[in-house]
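Okay, here's the structure, questions in a sec.
Moving on to subunit A:
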Amino acid sequence: MIMQRHFLLNILFSIIWVAVTGEPTFVNFFFGFILSFFIMWAVSARSKDQRYFRLIPKVISLVFYFFFELIKANLQVAFDVSTPHYFMKPAIVAVPLDIKSDLGITILANLITLTPGTLSLDVSDDRKTLYVHAMYVFDKKEFVKHIKNGFERRLLSIMQ
Partner candidate 1 sequence: MLTAIIICFGLAFFFFLFNKDFGERILKWSPLLPASLLIYFLSKGNEVRQGALQEFTPWVPEMGINLSFKLDGLSFLFTLLICGIGTLVYFYSVNYMKNHPHFIRFFSFLTLFMGSMLGLVLSDNLITLFIFWELTSISSFFLIGFNHQDKNARKSAITALAITGGGGLLLLVGFVILGIIAGSYELSVLIESGDLIAESIYLPIVILLLFAGAFTKSAQLPFHFWLPDAMRAPTPISTYLHSATMVKAGVYLLARFSPIMDGEFYWNEILIIVGGTTMIYGAVNSIFKTDLKAILAYTTISALGTMMLLIGIGTPAALLALAAFIIVHALYKAGLFLVTGAIDKTEKTRDLLALGGLMKHRKLLFAAGLLAAVSGAGLIPSLGYHGKHLIYESLYNEHSSFLMVILGLVFLANIFIVCASFLAGVKPFTGKIIAEQKPVNPLSMFLLIPPLLLGVGGLIAGVFPAFIEKNVVLPVYQSLSGKSIDPAFHLLHGLDFVSILSWLTIIFGLILYFFFKPSLHYQNTLNHLSKVSSRNLLKELIDLVKKLFSTLTHLLQNGYLRYYTAVILVFLIILIVFRMYTGFGIGFQAVEGTSIRFIEGVTIFMMVVSIVMTLYTDSRVVSVVALGGLGLGMCLLYLFFSAPDLAMTQFAIDTLTVVLFVLLLRNLPLYLNKVDRRLNIKDIMISGIFGAIITLITLEVIAVQSSREISQFYAENAYLLAKGKNIVNVILVDFRGADTLVEIIVLAVAGLGVFSLIKLKMND
Partner candidate 2 sequence: MTDNLLILPVIIQLVIAVISLFFWSRTNYQRLSSIVGNVIFLAVSFILFFYVKENGIMVSQGGNWPAPFGITFVLDLFSASMLVITGLSGLAVSIFTAGSMSRRRALFVFFPIYHFLLLGISGSFIAGDLFNLYVWFELIIIASFGLITLGGGRRQLEGALKYVTLNLVASTLFLTSIAFVYGLTGSLNLADLAVKIPEVENQDLVSIAALLFFVGLGIKTAVFPMYFWLPASYHTPMSAISAIFGGLLTKVGVYALIRVFSLFFLPDSYIGTVISAIAALTLIMGAMGAFIQKDVRKVFSWLIVCHIGFMIAGLGIFSTVALAGAVLYLFHDIIIKTNIFMVSGLLYRINGAHTFKFIGGLYEHYPKLSFLIAIPLFSLIGIPPLSGFWPKILLIEGGIQGFDYFIVAAILLGSFVTLVTIGKLWVTAVWSEQKQVKYVKHFIHFKQLSKAQRIAYVFPIAFLSVVSLFFGFGAFWMLDIANRIAEELINPELYIQSILQFQ
Partner candidate 3 sequence: MIDFLIALICTIGALFIFLASLGILRMPDFYLRVSVATKGGTMGVGLILVASALYFGDFGITTRALAIIFFLLITAPVGAHLLGRVAYLSKVPLWKESSGDDLEGKYNRKNLSLKSNDEEE
Partner candidate 4 sequence: METVLAILTGFMYAAGIYLILRRSLVKLIVGLIILGNGSNLLIFLLGGITRGNPPVIGENESMLTGIYADPLPQALILTAIVISFGLQAFAMVLLQREYVQGGVEDFDSIKEEEEAL
């Protein structure tokens, strides 16, 4: 609850910022958000619940990781698509899941799908396995590990 309250406060402050500055642009809102985030972080050092302030960097980290993966994979795929020869080795891989929540699984699956070259096909009914179709599966274990250490770990740390 406290986490949510922090988040709402943060948004409220940003809105107030926009109102005060009288410049309703998105950049300004974003600036207000960052500003109030740091202010809140600074003034709530004694608060018991620090999760919110840890969460934001994690989210940012995930976003950056996602974009990194995205660009990397994109280049790979782009290369493969635009050259006559195929370098790929596609397969459907079962990825065991540690993440349990619906939202978590959905986000994970979507992130995987959004990254070029991989496609989440389905989640098993007991939510223990995510089936992923991937373009470059030279080593199945390596691939599973990559996903688990990449997206899932970051997501898990946010979702807990």
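Everything that follows uses one rule, which is that a contact is a pair of C-beta atoms (placed from the backbone, for glycine too) under 8 Å apart; a residue touches a chain by one contact, two chains touch by 3 or more; residues count from 1.
Here is how the candidates were picked: all candidates are chains of the complex that A comes from, given by their letters.
Predicted, not measured: the structure shown is a model, and the values here were computed from it.
Chemist: Sort out for me which candidate, 1, 2, 3 or 4, comes into contact with subunit A in this complex.
Modeler: Answer for subunit A: candidate 3.
Chemist: List the residues on subunit A that touch candidate 3 in their complex, please.
Modeler: Touch list, subunit A to candidate 3: 18, 24-29, 70, 74, 77-78, 81-82, 86, 88-94, 96, 109-129, 131, 133-135, 137, 140.
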